[in-house]
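Only a single protein chain was left out; the remaining protein chains are all shown in position.
This part shows chain A:
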């Protein structure tokens, strides 16, 4: 299992986290190639259905990244994201689904290093968890 490379679907907000990822890239920071980035205009654009679809489609984890609270390009989008994420987490817990496979992270445009840290740490954590068992569920 040591050569298992998770596939993490990452929803990155255009203004902070995507720029943070870009900065990590141009700074040539090294990190595991596990994250599949999807750029969204705001983390609050992420309908929980997107997350479910990725999760049920066999993604090993789903990361939502946005601007730090107070820094949203649209003033308050990420506060809504935060509530929705809390609800999603709660529903996963109550249904006995693996809540560790969902993650929310605030990453600013200047935080290339933090982006690298989040991706590296989360990849390690998912490696320990192993592949998403949903992948093996045929009759979803």
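We take it that contacts are C-beta pairs under 8 Å (C-beta built on N, C-alpha and C of every residue); 3 or more make two chains touch, one makes a residue touch a chain; residues count from 1.
To be clear about the criterion, contacts and distances are computed from a predicted model.
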Protein name (UniProt record) of the chain left out of view, among "Coenzyme F420 hydrogenase", "ABC transporter ATP-binding protein", "Molybdenum transport system permease" or "Polysulfide reductase NrfD": "Coenzyme F420 hydrogenase"
Interface residues of chain A (partner: the chain not displayed): 48-49, 52-53, 56, 58, 66, 68-70, 76, 79-80, 82-88, 90-91, 93-97, 104-106, 133-140
